[in-house]
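Just one protein chain is left out here, and the rest sit where they should.
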Amino acid sequence: MALRLPSLRRVVRWVPALCFTLAVLALAGCAPDGYPQTTLAPKADFAELLDQVFRRSFQLATIVFFLVEGVLIWALFRYRGKPGDAEPAQTHGNAMLEVVWTVIPAVILVFIAIPTIQTIFKTAEVPTDNPLVIEVTGHQWWWEFRYPEYNLVTAGDMHVPTGRTVDLRMTTGDVVHSFWTPQLAGKRDVFPGRDNRLWFRTETAGVYPGQCAEFCGTQHARMAFQVVAQDSAAFVAWREGLAAVSAPVAAPAPADSAAATAVDPLVAQGQQLFAAKACVGCHAVTAVGAPTMVGPNLAGVGSRTTIASGWLPNTDENLTRWLKNPQAVKVGVLMPNLGLTDEETTALVAYLRSLSVVPAPGAVAMTAAGN
Amino acid sequence: MAHDTAHALHPPTATGLDTRKLAIWTFIGSECLFFATLISNYLVYKGESLVGPLPHETSQCMLHGQMTTCEPIFEIPLVTFGTAVLLFSSFFVVLALNGAQQGNRKKLIGWLSATVVCGLFFIGMQVYEFYHFYHKGLGYTTNLFGSSFYTLTGFHGTHVTLGVIWLATMLVLAIRGKVPPEKSLNLEIAALYWHFVDVVWIVIFPVVYLMR
Partner (left out) sequence: MSTIAMGHAGAEAAPAEKKGLWSWITTVDHKRIGILYGVTAFLFFLLGGLEALLIRWQLGAPDKTFLSPEAYNQLFTMHGTTMIFLGVMPLSAMFFNYFIPLLIGARDVAFPRLNAYSYWVFLFGGLVLNSSFLFNAAPDMGWFAYANLTSKQFSPGLNVDFWIIGLQILGIASLAAAVNFFVTIINLRAPGMKMMRMPMFVWMSLITQVLLLLAFPIITVALVLLMLDRSFGTHFFVPSGGGDPVLWQHLFWLFGHPEVYILILPAFGVVSEILPVFSRKPLFGYAAMVFSGCFIAFLGFGVWSHHMFSTGMGPMADTVFSLGTMLIAIPTGVKIFNWIGTVWGGSIQYKTPMYFALGFVAMFIIGGLSGVMHASPPADLQQTDSYFIVAHFHYVLFGGSIFALTAGAYYWFPKMTGRMLSESLGKVHFWLMFLGFNLTFAPMHILGLNGMPRRVYTYSAGMGFEFWNAVETAGSLILGFSFLIFIWNILKSLKSGEVATADPWHGATLEWSIPSPPQEWNFAVEPTVDGRDPLWELRRARGGTLPEPARVSGKGIHLPSPSYWPIVTAFGTALTLVGFLMHVTLWVILLGVAITMLGIFSWAFEPADH
């Protein structure tokens, strides 16, 4: 072995400092700011567990990377041949070195394997701390969320309370999907006829985007959802509001009541159209005990963050585009073009907007204006 | 058969093994994985059928458009006999090869004919069995058992058929006097394949028919 030890010693002196600097720079390059769907800023216990293992392996890998690439590049400069060079020493190998560079990686791997195995078993535990069970069902291409505890169903936005573990029971209505909210938990695939599990508990209120992570057909890219984490008071207000949402003019209110005066004729027209234009064939508008239908449950759709499965902001303009020609907005979606006129669309938008979760009386106008 | 090898260039091969013999062994090694995958598939779906008929149990099944109770589908004695015939054919082909190597044409042709007849009998047994099972309500798509059973045994049956065609070709050549002792390797290679087909059945028979 033509080991030029003096020069190697010189290198060894500045290697650790360099490695550290570069590792910091590398992590900075991946900084999660500005990435709402990042895995690097966990906001729930499950994601936190995963992140710890990742950071350990990333740090070790970074050190190995700079050491090995450093040695390689150094050798490439040090041993560049010049014309007329004599034949270099014909070394064939070194048994001691082979042992060393077999053992060192093995030792490094032990430091990754230990937290890995600990975390595998920790994340496989079944939560027992009175978790909130949510049944998640993937559909081509939207997500359905059921709350058996409250007999509620919704879609697109999954509301969860902060400070309480959420226990997800997951399956699919058609093909394989994968449920992924990077800031809260890792991926879990959903299979027909299987009940896959995932859990997390977040202490931080906020809206966390997620999306399907297993290719599931034409609109795989547009199969997103939001997890809306709320403190328990807001969560209770939401679920009570959702339970209360139903067709606003279904039951004629007393003529002198405030509610009756609030009913917009446009909304009433929209409600009639909803029934007449076959919307009801695929969509339910009550959240309590509603069965799974072809399309997402629309109770509370007016106050959801997004439409068309988690990616189109829930504005009147988008809703209009969507109703007029769903295929133009999202090719391949099951919802047909009903050939609505402008007038009909306006009425339907007004009706759907009225299907809002209203935490307190008087907030209707605010919600609508806010969107 | 013609020598499709460059081995004339290397009269002794690097290992001393004949190149074509090594090739058939390599091919057989690969074939093991085909059968292993199909047998695994059969085992994975064992007991997973949603409706009958089933191999060893009485079950509810659809027959002539109505649900009825179906008897277990397997008839072990027949297939045991078929298995024995197939095993004997492996023995016969060894005798035929022995005849070829000795230049004993009568022995070669006699035992090779016996091998081919045994192979044909096995195919016949399988055709009868499939026909019989079908009429007892086990169609190809009736349930997972039917699909995986027919696929596995059908794949094996295809191998037996190809083996019979190969051996029959060798028989025609032998009758025409084209399998002299120096060309007995041609028969040996066919025989290796035939042994493999038999050995696979020795695995399939207990796994599919006997194991409950």
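By written order: A and B. Residues from 1 in each chain.
The rule we apply is simple: a residue touches a chain if its C-beta (ideal position, glycine included) is under 8 Å from a C-beta of that chain, and two chains touch if they have at least 3 such contacts.
Only a predicted model underlies this, so the values are computations on that prediction, with no experimental measurement involved.
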Per the touch definition above, residue among A:39, A:272, A:305 or A:346 touching the missing chain: A:39
Residue among A:238, A:311 or A:351 touching the omitted chain: A:311
From A:102, A:130 or A:341, residue that would touch the chain that is not displayed: A:102
Residues belonging to subunit A that touch the chain removed from view: 1-3, 29-30, 32, 34-40, 47, 49-51, 53-54, 57-58, 61, 64-65, 68-69, 71-73, 75-76, 79-82, 85-94, 97-98, 101-102, 105-106, 109, 112-113, 115-117, 119-121, 123-124, 140, 174-176, 178, 180, 182, 185-189, 191-194, 196-197, 209, 211-222, 224, 311, 331-332
Residues from subunit B at the interface with the omitted partner, ascending: 1-10, 13-15, 17, 19, 22-23, 26-27, 29-31, 33-34, 36-38, 41, 44-45, 48-50, 140-141, 143-144, 147-148, 151, 169
